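Omission of a single protein chain aside, the complex is shown with its protein chains in their original locations.
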Amino acid sequence: MAKLVLPAGLLVLALLGVPMLLMLRYSFNSFDPLYLMKEAFTFGNYARAVVDPYYQKILLTTVAVALASTLLTTLLAYGPAYWLARMEGRWKSKLTILTMFPLLVGGVVRSAGYMALLSSDGLINATLRGLGLITVPLQLLYTPGAVVFATVGIVLPYMILTLASVIESIPRQVEDAAANLGARPGTAFIRVLMPLSLPGVLAGSTLVFILCMNAYATPLLLGGPQFQMMAPAVYDQFARASNWPFGAALAFLLLVVTVALTTLGSSVIARRYKAG
Amino acid sequence: MTKLSRRQFLATTSAAGASALLASPALAQSKELVVGTWGGTFGDLLKANVDEALLVPQGYDVLQEISGPVPRRTKLITERMQRRGSMDAALLADFDMHAAARVGALETLDAGNVPNYDTILPFLKKKTSVPLIYSAHVIVYRKDLVKTPPTSVQALWDPAYKGKIGLSDFLYTSNMAYAAVANGGTVDNYANAEKGVEGWKALEAKLLPSTEAVGQALASGDIWLTIISAARGYSWQKSGIDLAWCVPEEGAFPAVYEAGVPKNARHPEAGLAYMNALLTPDAQVAFAEKMGYLPTVKSAKISPELEARIGFSEAEQNRLWTPDLDFIMENQAGLLDTWNRILKG
């Protein structure tokens, strides 16, 4: 067994690690308009990424959208996850599969679906107009709200499934015990269910936060060209400016910020609940 | 199976390289020809009117390698050090092709290796590439909504069109050339281009993510005027949008699409045959009819009606700018940065 695991592990490591190391190296190179990239060892790309208010704002927007989407996803997912976890019989597996279903369709396709929903002649505007509630279509597409809305829709299944599996592992009797001891449903949720499902909330929101921080298609398609987030900005550097060193530096900045925030977030939440 | 040398192996690590290997003389009879190009309508037209009409009968097996222009340009530049490149022919806009030419990635072309070379219109002749089609980025506008037909680039900053000016995010190079010219600069230095872009920001110009989005915005009346190729104006007109276009009195940005042969092509003679085929009148006319782009060779004749709709008058032709492609190449990253900062910041 070990004979098989070792080479397989090395292969995975190589597949994951080598491109990353290559990018890391590129991020210290310098850009040249003629030859695109010159071997160098400079922190200039990082300095520019960190100091430039333009990229600061993009990073801030990215973090804000990711936080808002994660929070909203958690709030929206909890109820359905609980319902799914506590469900019995054959409907449970059917609904679980149904929840997974959207994951079979790529994020780009689903983002396009949200475009069709939100555009000025899309489903929502057409319905509102049909009902006579509006005459001029509402500007729904190409707004930060549209990005958050679609991102939430896209990551929701991950959150529901993660939460449901953790809630399922909490015995129902523990909840009954809280009610029996006099806890109203709200109190029972805050004092018992919530802390016990915290590992699920943490796992789910970490996963979702990482997905949101790296969202590409959704901000591009639903935010419009004026709305800037990190992943499209990184792509822009590679595919439009041909500036690989700076693109690589932006990508690593995004990585570092994502890792830092998820670590910070989980430790703060975990500590707060330990104390309470 | 022939044994691979280490260098050959390295040269085949790209997908196109791998398919080129299959076509090495020991394995295949037909002559392989790998063309780096755009896909979509453009690629289909190439396939029908160049590949199948002209090259397949000559025994070539044409393989389109489809990608965006920047990765293609990057490939030309980065592969030039290798013994064998992945493409036998590459298509790019003139300023991207220029960058590849500058680093010496392209074969020199002349009547000796491309028989049709001498039929190229003089102002489009280049040493290392042949022009496939051309048009110009002009002011395209809704005839029914823009009451006074524009004649000057200044129309794009007319406060009357506040919120109705559309800008293709892709065409930042052309858009900024207009911005420079409108503010006393030239296409050779792009001086004061920021001023023009800031003017657009102030007028709440709409930034559109793709050419298709520009078409939709014109169709819905979300925007009334924009800068886009006359060829696009023509094809949207055909689709029923009430459009007209003008070459401003200050001139317009030429849109030239070119093709070249990498010096390290696996099958250089195939690449050269492709160049020659692109300059064939029939192929040129097909592009004119389907996409509204103009032929680049004297020998191609399009019908007078079509000429009237897509052609440029001699005066218009003379007004087209001749941008300093060196300047653009060296400053493109900076131009994009300025563009992004002002309109997206």
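Points to keep in mind about this one:
Here the chain labels run A and B in written order, and each chain numbers its own residues starting at 1.
We take it that a contact is a pair of C-beta atoms (placed from the backbone, for glycine too) under 8 Å apart; a residue touches a chain by one contact, two chains touch by 3 or more.
The rule is simple: contacts and distances are computed from a predicted model.
Choosing from "ChsH2 C-terminal OB-fold domain-containing protein", "Pyruvate ferredoxin oxidoreductase beta subunit", "ATP-binding cassette domain-containing protein" or "Arsenosugar biosynthesis-associated peroxidase-like protein", the protein name stored in UniProt for the chain missing from the display reads "ATP-binding cassette domain-containing protein". For the chain that does not appear, the touching partners among the shown chains are A. Within the whole complex, the absent chain has one touching residue among A:M100, A:A177 or A:V268, and that is A:A177. On the side of chain A, the interface with the absent chain consists of residues 171, 173-174, 176-184, 187-188, 191-192, 195-196, 273, using the contact rule stated above.
In this text, only the chains that are shown with their structure count from here on.
Residues 31, 33-36, 54, 57, 120-121, 220-221, 224-228, 236, 239-243 of chain A are the ones that touch chain B when the two sit in their complex. The touching residues of chain B, counted against chain A in their complex, run 68, 70-71, 73-74, 77-78, 99, 102-103, 169, 207-209, 220, 222, 329-333, 336-337, 340-341, 343-345.
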